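Report on the following structure.
Here the complex is missing a single protein chain, while all its other protein chains stay put.
Letters A, B and C mark the chains as written, and numbering starts fresh at 1 in each.
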Amino acid sequence: MAMSVHDSDMKETMVSGKNELFTDPDPDHARAFFRNKSRSMKAKLSNVKDVVRDMIKDGDYIAIGGFGANRIPTAIIHEIVRQRKKHLGFAGHTSTHDFQVLVAGDCIDRCDVAYIIGLEARGLSPNARRAVESGKIKLTEWTNASLSWRLKAAAMGISFIPTRNILGTDTFAQSAAKVITCPFTGKKYAAMPALFPDFAAIHVHEADIYGNCRVYGASVSDFDLAKASKRVVITAERIIPHDEIRREPEKTVIPFWCVDAVIEVPYGSYPGNMPYEYFSDEEHLKTWLRVEKDPKELEKFLQEQIYGVDNFYDYLNLNGGIEKMKKLRAIEYLINNK
Amino acid sequence: MAMSVHDSDMKETMVSGKNELFTDPDPDHARAFFRNKSRSMKAKLSNVKDVVRDMIKDGDYIAIGGFGANRIPTAIIHEIVRQRKKHLGFAGHTSTHDFQVLVAGDCIDRCDVAYIIGLEARGLSPNARRAVESGKIKLTEWTNASLSWRLKAAAMGISFIPTRNILGTDTFAQSAAKVITCPFTGKKYAAMPALFPDFAAIHVHEADIYGNCRVYGASVSDFDLAKASKRVVITAERIIPHDEIRREPEKTVIPFWCVDAVIEVPYGSYPGNMPYEYFSDEEHLKTWLRVEKDPKELEKFLQEQIYGVDNFYDYLNLNGGIEKMKKLRAIEYLINNK
Amino acid sequence: MEYNAMELMICVAARNLEDGATVVVGTGAPCAAAMLAQKLYSPNLCIMFEAGGVAPILPTMPISVGDSRTFHKAIMASSMPEVMETCQRGMVDYTFLGGAQIDMYGNINSTMIGDDYEKPKVRFPGSGGANDLASLCWRTMMMTVQDARRFTDKLDFITSPGYLQGGRSRYEAGLPEGTGPYRIITNMAVMGFDEETKWMTVLSINPGYSRKDVQDNCGFELKWAKKIEDTKPPTDEELRILREEVDPHRYIIGR
Partner (left out) sequence: MEYNAMELMICVAARNLEDGATVVVGTGAPCAAAMLAQKLYSPNLCIMFEAGGVAPILPTMPISVGDSRTFHKAIMASSMPEVMETCQRGMVDYTFLGGAQIDMYGNINSTMIGDDYEKPKVRFPGSGGANDLASLCWRTMMMTVQDARRFTDKLDFITSPGYLQGGRSRYEAGLPEGTGPYRIITNMAVMGFDEETKWMTVLSINPGYSRKDVQDNCGFELKWAKKIEDTKPPTDEELRILREEVDPHRYIIGR
């Protein structure tokens, strides 16, 4: 008898990652929000200042589309810094330049980590590293696939999804995942809790005024991100006619009802890469890494590049404007125009 | 103490659908198969006769792409009947004309049901109804989303996926799903077991010789089906140059490594609808429903249309050939050419 | 203008679909109701089909929920998981179901008649997407001719969930909070469901029918709203749009 109780106790001991789950995975809470989210196909054109002011409040949990410094909504990221948003939670899903900028602006105080601090082959961000090593940003550990699948669970409207990664590692131990058993096969899985961000910004190639979007090149997790997030702003290289969307409905990857605001921001992924449009500005990204070595120099740089300018185009002009973009387009197109 | 044992007994009582799970959901068994599946990008052009002879054996569990009588691989379905394949398991995922034909050929002896017998707005198949009501086809009950999600679980390489449908109904009771509890929220979910078919046939608009595919219009569950299935044949309206695939990699929806054979079959969804190509032949589908009322008439019809012809094009010619296809194209294009 | 029962049901159903809402429909009467609503009151009603078509400009009535019409000039030609997951996420307001039997809690049978699952007296197609949509959309509606065999307190098979055994049983089974049957529109009356007990409750009676007709053609005891309205008959405009633009070949309304 005692034995049997002990057995069942053992079975019920759930193995759990020990860190904080920053967001609520409850699908009925999310549904209650989505029930009231407008699905009217109305014009949603807006501007960066208003969107950041009205759609993000201090303490929100936010996520940024794209991957690394590819197809990122830089105008929104800068405006978050410029408006000095604070205490944001962040989905660090191979986030490189976006994380770097938001940490430079001291906007983030908690982060689901898959990949942060680094800028891939470019090296590590000294400032982001200092911030994380100081302990002032609370971390919960994940992986790229884990965050992808957490967004997919949310996009599907379920509170978790079983996966076969992270088991047995410290990555699991420092996560907020749990170990579960398959009811059909008895196999162990990691249960990934759904991630419903409060806010997401995604940069796309083309959108109509209602928020129907097209993306070319790798889509990373952005289609799930658009569905999982409570409020979504789209920045687009080009606003295209609604009729064009209806001409090829196969190309729509984010439907209008996911989207709360649409902003046309040509060159909007600068200094990141925008597939088929322009390559990343590697010189400028190196400058970021260099000035970050000295906190004072970083402060001066931020003042000059973000706080002290009015908007993204002032920033773009500071760094070479259209002439620079022509060069980056040539690199993207593999045109040798030295 | 007894109380506590009782409590935990209660918790461990898994609520289960009572019917048979026809396929193995074990992802490690599937992985062992996929480990040895060729992922070499080699030419895979083949023909209908060889594919059906070599890729399907009696007793296999098969699935058919498309939805209802839309974008269906008719040549493969007919050849399965013509080669008198027997004892097949079948994924009845809003299968209408495909189910009707395979049941007429007495090929199926077990079926995961979401939607069978009916032809949507066209009515019910008398022969399929007789077959099912006689009990000679063993059924397990599901729903369209359930089968979609079972394929998605398989495509993801996991043995189950939690969902919020079918709970509390006889559809659940007659399924092979189980009730599980979310480790984060305590909510009840249906656990849908992964479905890995032995064989799938999918009709697409365009494919290259390696099996990279494009589909226009609603994709139903076909992208997951292609990944979930152990052996996959693609019939395509058009074989296109490989370079064309590389020109717009965003359009590839089924990658070559899922595909074992590629066959060019223009008009291949006839008498079904092929989006942007030709509409369904409603007269011919009515004929099927009519002849099925009398088993003898059905047998004669099958002899004439399937057993007695050599291939799909003989069948197409019997029913009007290219002239008929021109008419169906006009209907598809909403051209009034009476 | 004169009208038939199908026309009445479609017009009444259409009035429930407000502008800016989302609805997943099948072929036939539900699709006609959604098209009518879109043309008359709700230009921004977003119509979805379970095979993946989203917000098409429907040139004619589809024959299949997956045929070309369902994504004709659509804003998205997506997939079944895409549409079903949109429902599961809570972004779809309405759906319509059909069925052979319905009970007082709005549970619906479209699978079989008989008492042995393995040897049914009559086998129907099964759920298709009906169970999914009934489980996951916020509000389920049904249009059906009313008779005492169809409206029964003992379904041979619960294909799609209504309020299951009433009260909170639907949510206790794990189905999403706040979802469930909303309106049952018959040739005789319009029914809703009691907020607490979830028992089917008559809200309005159609022109030409009495309380007695409605109860006599129902196999279980109906509840009655405090104030029973008269169902407003189809207006001339509704009928004109329905007949001329939505279903000019009378595929549906000619039944």
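One rule holds for everything that comes next: contacts are C-beta pairs under 8 Å (C-beta built on N, C-alpha and C of every residue); 3 or more make two chains touch, one makes a residue touch a chain.
Because the structure is a prediction, the values reported are computed rather than measured.
Novice: The chain left out here touches which displayed chains?
Specialist: So, taking every chain into account, the missing one touches A, B.
Novice: With the full complex in mind, choose from A:T23, A:N127, A:S219 or A:T235 the residue touching the hidden chain.
Specialist: A:S219
Novice: Which of these, A:T74, A:N127, A:S148 or A:Q305, touches the one chain of the complex that we don't see?
Specialist: Result: among the candidates, A:S148 touches the missing chain.
Novice: Of A:P25, A:G66, A:G105 or A:G157, which residue touches the hidden chain?
Specialist: A:G66
Novice: In the full complex, which bits of subunit B touch the chain not displayed? Write them out.
Specialist: Spelled out for subunit B, the touching residues are 27-28, 30-35, 37-42, 154-158, 210, 212, 227, 245-247, 249-250, 252, 255-257.
Novice: Under the stated touch rule, tell me which residues of subunit A contact the chain that is not displayed.
Specialist: Touching the chain left out of view, subunit A contributes residues 66-71, 92, 94, 96, 113-118, 120-122, 124, 129, 132-133, 135, 139, 141-146, 148-149, 152, 163-171, 174, 179, 187-190, 216-224, 273, 275-276, 279-280, 282, 332, 334.
FYI, only the chains that are shown with their structure count from here on.
Novice: Report the chain whose CA-based centre is farthest from the CA-based centre of subunit B.
Specialist: It is A whose centre lies farthest from that of subunit B.
Novice: When you average C-alpha coordinates per chain, which one falls nearest the overall C-alpha average? Tell me, please.
Specialist: Taking the mean of all protein C-alpha atoms as reference, the closest chain is B.
Novice: Identify the chain pair joined by the greatest number of C-beta pairs in contact.
Specialist: That would be the chain pair B-C.
Novice: Provide the C-alpha centroid distance between subunit B and subunit C, rounded to the nearest whole angstrom.
Specialist: One centre to the other, that is 27 Å.
Novice: In whole angstrom, what separates the CA-based centres of subunit A and subunit C?
Specialist: About 39 Å separates the centre of subunit A from that of subunit C.
Novice: How many angstrom lie between the centres of subunit A and subunit B, each centre taken as the mean Cα position?
Specialist: 36
Novice: By residue number and range, which residues of subunit B touch two or more other chains?
Specialist: Answer for subunit B, listing residues that touch two or more other chains: 163-164, 187, 189, 216-217.
Novice: Would you pick out the residues of subunit C that each touch at least 2 other chains?
Specialist: Only 71, 77-78, 81, 88, 136, 176 qualify.
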